[in-house]
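Only a single protein chain was left out; the remaining protein chains are all shown in position.
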Amino acid sequence: MNRYFLYLVLLNMLINVIIFVPKILIEYRYDGAVMGVLIAIPIGIALNYLFSTTLTKFPQQGLPEIISLLKHHWFGVVHLVGIQLVWFTAGLITLISFIDILTRFINPEMPKLLLLTIFLAALFLIIQMPTDRVMYLLEIILFLNTPLIAFIIFKAFSNEYLSWDSMLEVGTHIWAWPSLKAIAAATYCFSGYTNLIIFNRVIKGKLKLWNFFIITVLGVFNLFTTFFIPIGFHGSDGAQELLYPWITTADSLRLVYSPIERVIFLFLMFYMSISLMSISIHWHVALELLKGTFRGKVNMKKNWIVLSFFGVFSVIGVIYLNALLLNKITVYWLIGRLGFELLVVCIFFFWARRRAA
Amino acid sequence: MPSNKVQIIKESLRNKILPSEDVVYKELHTKEKYIEILYIKTVSDGMVIKDNLIIPFFEIANPDQFLDYLQSLPTIKMFEKEDGALDELIRGDAILFYQDHIFLLDSKVDRNNSVLDTTVETTIQGPQSGFSESLPTNIGLIRQRYPQNTLEVESTTVGTISKTKVMIIHDRKVADIQTLHKIKQFLSSIDIEMFQTGEQLLDIIKKSNRALIPVMLVTERPDRVVVNIAAGKIILLVSGSPFAVVLPTVMKDFMSSMEDIYQTYWVAKFLLVLRYIGFMTSLVLPGLYVAVTSYNPELFRVQLALNIAGSRTSVPYPSFIEVLLMLFMMEMLTEASIRLPKAIGPTATTVGGLILGQAATEAGLVSNIMIIITSSVAISNFVVPINAFSFTLRIMKYFVLVLGTIFGLVGVVFGFLLLVAYMVKLDSFGQPFLTLIQSKPSKKL
Partner (left out) sequence: MNFLNKWKYLMIVVMSVLLLTSCGFKDIDKRYFVVSIGVDLDKTNSKRYLVSLKFAVSNASKETPTEFQIISEKANSMSEAVRMIKTKVDKEIDFSHAKAIVLSEELVREKGNAGIYYWFARRRDIQKISWVAIGRPSALKVLKVKPKSERIPSNALFLSLGKDGSESPYVMSEFLFDMKYRLIERGIDPVLPIIDAKKGFFEINKVGLFNKSHMILTLPPEETKILNFLRRREEKSSNKITRGKTTIVIDTHKVNTKYKIVTPKGKAPFIKVNVSVEGNLEETTKRVPKEKLSDFERAAEKSISKEVKNILVKIQKANLDPIGFGLRYRSRHFNNDDWEQWKQIYPTIAFKVQTKVQIEDTGLIE
């Protein structure tokens, strides 16, 4: 069942378009983004490898189950509380920024809170499902959407207006000193593996080497696409003016023979499900970890308290955060996330080794 | 058994069974012996009683010999309990009081044992006959098609009043024991007065008795049942119903027709894809129409958008009313054609569909495009081969329509996703209802 692992990684690669990764990379295109991306690739793969091989020592167990093996409960509780916050905010940023995209491009006259209600309805349904069901749903949605997104990417690559010269021009700034922000943004594409912390429950068997090989290939291609395609369409100087480079790029594509001529709508429709899934995965992890923190039986009341917290925070987020502010916050969140990820992977790695010894 | 006890039982049985017109109490006498028979003539087969009892009674003179004869009859049972005997009597057994013995003679009349033609799940090729309404005949049909010694048949009763006999059939070799256990538990937990047919289980399975999506397949085709037994599924046969229930059932089963086996590979695959496209069309199209015409007309190309705008100019109300109006018309038409006698059915459809549609556009009540959408929704709805599921689909599209009306394009996509998520969440006796790659049932014993 190793394909589940690939799905988790692939989902993050697809969602980076929503969570400002291309925007950040393009902003630093002359100031170290190229090198940053190149550095991010080995970091991402290494983290992937370390974390997933460590977790295979605990077959079909999520973090709450693993922690319950520990003697010191307080350690587990402390550990868990920090992690949930990261996962919850990861979902929250995607949620707020995608709602912003939807109000901008699809329903300009609709209040954001109304859009939020339907998102929350879907999210609450999905995140309460058992972990294996969430995975099945992810599989179905990826199956429906990925071929079409791949088609759009293919259309982008084969478009005659794609300027390879502009892309190469950015490529010539490879020797600029790498920027930390760019590295943090680029590693986000690889960080889907962290969801294994819960989704290890459904992973059967060991991860084979070809998994990491596929991740490497996909990751390199994905980073190249995210970063360079908007530049190819909107120029090495012009792409940075765009708030959502990829959405505008999708609007620059035209399907001559399709009944839907403007690609942007297809793109947004596919991304609705992809982003819903991404938020669900993150929040499902957060919810399951919280359940692990409570210990003992989780009754409906506690469950709803947690869910209403999720709801309240997203309402607050949607009301107070506009796209520009969110963009600024996301930059620092991505850096924080990278540090946190490194920390978690290292702690986990050494702890598991000591335990195995 | 002492004779006074027999006398007491006889009296109490005769008291308990109230004097109805069809209750028969007879005494037969010859020189050497006499016998008393109690039966209900409307549920008992008089021929059986005549052949097995009355004729031998007069032919065999010796009383002991006749006793031996009775004991050796395969359809005869010894009396065990008064309640049980009463039950059997109501179902059509005859109770015999002979000397100091009480026997139960199985003389149940087996009506409706003729095999019916398939009417619901028709195929062009392949077997054309379905089940009958008689339980033994149906089991016979299955045994005939599935000659395996591992086939197990168990029986239980459901319904506090109807006391309907339900047969649980499965192949011990391939069926999952856990699932079987769950099904038995479920059957014993059912609290219902009248149980007539397997379809009733569709609602009972939900705690609230309000199910939207069926999680068990009701079929009239013996060939489908046999294929499912071989795949490890468990079958319920209900006495008096020509339908079998297949458990556990997943989405894939609802989308497959028996014809898939009787066609060549690519034809079968094509038909399968066609069904899924039909499913999607029927589900999403009405909602999409509202969302696109009222929220995002930029989705179309300009030529198409102006066409639709043109055909809508004379329509005096918003798009969702238009859609609802036409969909209701269509539902009425579908319902009406089920109720109508077969001879008038096509007429109603023609009048309703063609003439009404034409007139509605001419009068400017609905747009031309709307007629196309309504009819394609109606047609694609019935591409789904299993009736129970295609009825569900009829409801589900309103959910998408409502969300599409409130939220526009986002609503349509989310409506679809919510339904998919809901189906993924469902499970049928431990099996997830919807997964992309259906795992085979575990074959552990």
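So that you can tell them apart, the chains are marked A and B in the order they are listed, and the count of residues begins at 1 in each.
Here is the rule we go by: contacts are C-beta pairs under 8 Å (C-beta built on N, C-alpha and C of every residue); 3 or more make two chains touch, one makes a residue touch a chain.
Just so it is clear, the model here is predicted, and its values are computed rather than measured.
S.K.: Looking at the whole complex, which of B:200, B:293 or B:428 touches the chain that is not displayed?
M.R.: B:293
S.K.: Among A:84, A:145, A:211 or A:236, which residue is in touch with the absent chain?
M.R.: Only one of A:84, A:145, A:211 or A:236 touches the chain omitted from view, namely A:236.
S.K.: Of the residues in chain A, which ones touch the absent chain?
M.R.: Interface residues of chain A facing the absent chain: 30, 104-105, 107-111, 113-114, 117, 160-161, 163, 165-169, 171-175, 233-238, 241, 248, 251-254, 256, 261-262.
S.K.: Considering the entire assembly, which residues of chain B contact the chain that has been omitted?
M.R.: Answer for chain B: residues 208, 293-298, 302-303, 305-315, 318-319, 364, 405-406, 408 touch the chain left out.
Assume only the chains that are shown with their structure count from here on.
S.K.: Just curious, how far off is chain B from chain A if you go by their C-alpha centres, in Å?
M.R.: The separation of the two C-alpha centroids amounts to 46 Å.
S.K.: In their shared complex, at which residues does chain B touch chain A?
M.R.: Of all residues in chain B, those touching chain A are 295-296, 298-301, 304, 403, 406-411, 413-414, 417-418, 420-422, 424-425, 432, 434-437.
S.K.: In their shared complex, at which residues does chain A touch chain B?
M.R.: Going through chain A, the ones touching chain B are 102, 106-107, 110, 114-115, 118-119, 121-122, 125-126, 129, 132-133, 136-137, 139-141, 143, 259-262, 265, 269, 272-273, 276.
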